[in-house]
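For this view, one protein chain was removed and the others were kept in their places.
The first chain written gets the first letter, and so on, giving A and B; residue counts start at 1 in each chain.
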Amino acid sequence: MLSEKARQEIRTLCQQYPSHQSGLLAALYVAQQEYGGWLPPEALDEVATLMGLPATYVASAASFYTMFHRKPVGHHRIEVCTNISCSLLGADHLLAYLSRKLGIQVGETTPDGQFTLLEVECLGSCGTAPVIKIDDQYYENLTEEKVDHILDRITTGKGRAS
Amino acid sequence: MTGMQTKVLLRNIGVPNSHEIETYLSRGGYQALQKALREHQPAEVVRIVADSGLRGRGGAGFPTGRKWMFLPKGVYPRYLICNADEGEPGTFKDRVLMEHDPHGVIEGIAIASYACEVHQAFIYLRGEYELSYHRLRDAIVQASERGFLGKNILGTGYDLDVHIVRGAGSYVCGEETALLSSLEGKRGHPKLKPPFPATEGLYRKPTIVNNVETLFNVPFIVEHGAEWYRQWGTERSPGLKLFCVSGHVERPGTYELPMGTPMRTLIDDLCGGPRDGIPLKAIIPGGSSTPMMPAEVALQTNLDYESIFEAGSLLGAGAVIVINEKTCIVRTTHRLAGFYRHESCGKCIPCREGTDWMYKILHRIEHGQGRTEDLDLLLDICDNIAEKSFCPLGDAAVGPVRSSLTHFREEYEFHVSEKRCLVDG
Partner (left out) sequence: MSDQTVCVIIDGQEVRCPAGCTVYEAATTAGIHIPTFCHHPKLVPVGACRQCLVEVEGMRGLQTACTTPVRDNMVVKVHTSPAAVKARKANIEFLLTNHPLDCPVCDKGGECPLQNQAMQDGPGQSRYVEEKRHKNKRYPLSELIVLDQERCVLCWRCIRFLDEWADDHELDLFGRGADTRIDTFPGRPLRSKWQGNTIDICPVGALTSRIFRFEARVWELTNTASVCPLCGVGCNIVLGVKNQKVRRITPRENMEVNDTWICDKGRFAHGFVDHPDRLKTPLIRRNGKLEPATWEEALDLIAARLNAILQEDGPQAMAALGSNQVTNEANYLLQRFMRVVLGTNNVDHIGRIPTGATPLTSLPGLEHRDVIVLLGCDPSTEAPLVELWIKKAVLRHGARVLVANPHQIELCRYGGPWLGYRPGGEVALLNGLVRAVLDVGAKDQAARAANIEESRSWLKAYTPERVEPLCGTPAAALRQAAEVLVQARRPLFLVGPAWTKGSGEQRAFDALANLTLLLNDAETGFVAGDANAWGALQMGVAPHWYPGQQPCQDPEIRNRLSSFWGTKLSPVPGLDWDGMLPACAQGKLKGMWIIGSDPAHRSQTAGEALKRIPFLVVQDLFMTETATLAQVVLPTASFAETEGTLTNLTGRLQMIRPAKRPPGQARPDWWIITELARRMVESKRQKSWDFASAASVFQEIAKVIPGYRGLSYTTLGEAGWQPAPAQVKARRHLVRVEADPPSADPNYPLELVTGRLLYDRGTLLRRASRIQNLVPSPYVIIHPDTANQFGIAHGDPVWLISSQGQLPFTVLVSDEIVAGTVFVPWNVSDPPVGMLVSEPEGLTRVRLAKQE
């Protein structure tokens, strides 16, 4: 169940727009946050009810966008850009390195539920390639050593690396 | 490194706290807005922008003033959307502006909205751009507190609200009609054109969609005039342009140059030339969808719409991707084909099926299972997608495949006959 605070936030969001339906993506973000990073069917259903939209419609719309997850994700999402500019500068090696280091394949979550490893399209940081995004944060001009350092900081709870 | 750059658009980048309104004001910010509101009728602003010859920086290069003039007379409300979806691989210039000079973006939106008689504007922002979101949101709050947004702006009676809508991971939503769908809370499917957004857009009302950089230019033009702006660039591609360079150069990044500057100036002088001195093979001049050029051809051209078009490609959004000799073209194209397959919305058959098919063939070739006939088949598939698909994403997907096959066919042939890569063996 969405908290009352989240429900209120969604209502307020929707009122901003000339048509309340424009608030759908924003509402889904709120719901995803509340449900621990993904959108189970209950979450979609609740958003639908709250916004007066058919549940099927909401589920369909959510499924169009890659930032809405339909499967549970780990505590931290590691998104590795492997698009052209990053791969020109070694993103594929970086991804393989991360996969080895975490012991999981792309799309999987570590057994302790800490990390989900994802491959994503261009993050818009091609000038500082290769790049990864962990949760809300970009990490740029990466090397394997930098990645080690960043993950250490995160696992030891010291937040962002640089 | 920056000596040769003209620093107009990027004048605030690198200044401490450039995103704060105090910094912006201290450097002459919001003067243009005051001037527009106090000294000009909306139509005059439109005229000035039209005279400047500013062309859309989102990729298609459509003259901005002309677009504004398409708004049907007397139909209200109208909306303005700042297209901040920046999803084309290779582009990151809008992000630089939004993170480091958000007030410049807001001022551009405010003036354009005034010119178009809009009272509600939207920024459709890429979902991934977290920092941009925070900076823009704070900038809107600050600007509203100072009376640059909201009710009765600067006491002139003009009202404007700006909302940020965040995308959620879909490249096609940068296409203006798909953007409208997304902003209306739907799947990001492009819409039929006509009607064009300027006549029937958001909520079926007249709507102007402009790129971040396009709008960012507007305050400068209004403040200094069309003639001032035309001191840079060429007759048909006037003004200044941001170029974002990535790939195999010593100093990738965002650079500001007058239109028409030689490509060589950008690559060699500003970016420090090829990375590690390894000779270049190919340059994609305008973002991943623009046709790849052999490096020696690209380095002979100038950076304006016409020159690059004549040389066989497109200036696009000015995202220059530099590729050196040690890179496999087949592999690079395969990666881009994967991108377009992933981003096809699925609405029309040619794009949905064509991008999937191209990707699968390239995948086979890349993995040593190519057949000779695959190369002509790929070209034929390109033909069958190009200009047949519902929206230009199909054409975009064709760009890298067709151009790489045209210019680097021998690499493909090597892959097919030798079952391995010409470059990395």
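Just so it is clear, a contact is a pair of C-beta atoms (placed from the backbone, for glycine too) under 8 Å apart; a residue touches a chain by one contact, two chains touch by 3 or more.
All values derive from a computational prediction rather than experimental measurement.
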item	value
For the chain not depicted, the shown chains it touches	A, B
Option from B:Ile81, B:Cys345 or B:Val416 whose C-beta touches the chain left out	B:Cys345
Of B:Val165, B:Ile361 or B:Leu375, the one touching the omitted chain in the full complex	B:Ile361
Residue among A:Ala59, A:Val120 or A:Ile150 that touches the chain left out of view	A:Ala59
Subunit B residues that touch the omitted chain in the full complex	170, 187, 192, 341-350, 352-357, 360-361, 364, 373, 377, 383-384, 387-390
Positions on subunit A contacted by the hidden chain, ascending	41, 44-45, 54-57, 59-60, 63-64
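We take it that only the chains that are shown with their structure count from here on.
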item	value
Whole-Å gap between the CA centroids of subunit A and subunit B	24
Residue ranges of subunit B in contact with subunit A within the complex	77, 86-92, 94-95, 120, 126-131, 163, 165-171, 182-188, 203, 244-248, 252-254, 284, 288, 319, 321, 323, 327, 332, 335-336, 339, 342-343, 345
Of subunit A, residues touching subunit B in the complex	16-19, 21-26, 28-29, 53, 60-61, 64-68, 82-85, 87-89, 120-129, 133, 136-138
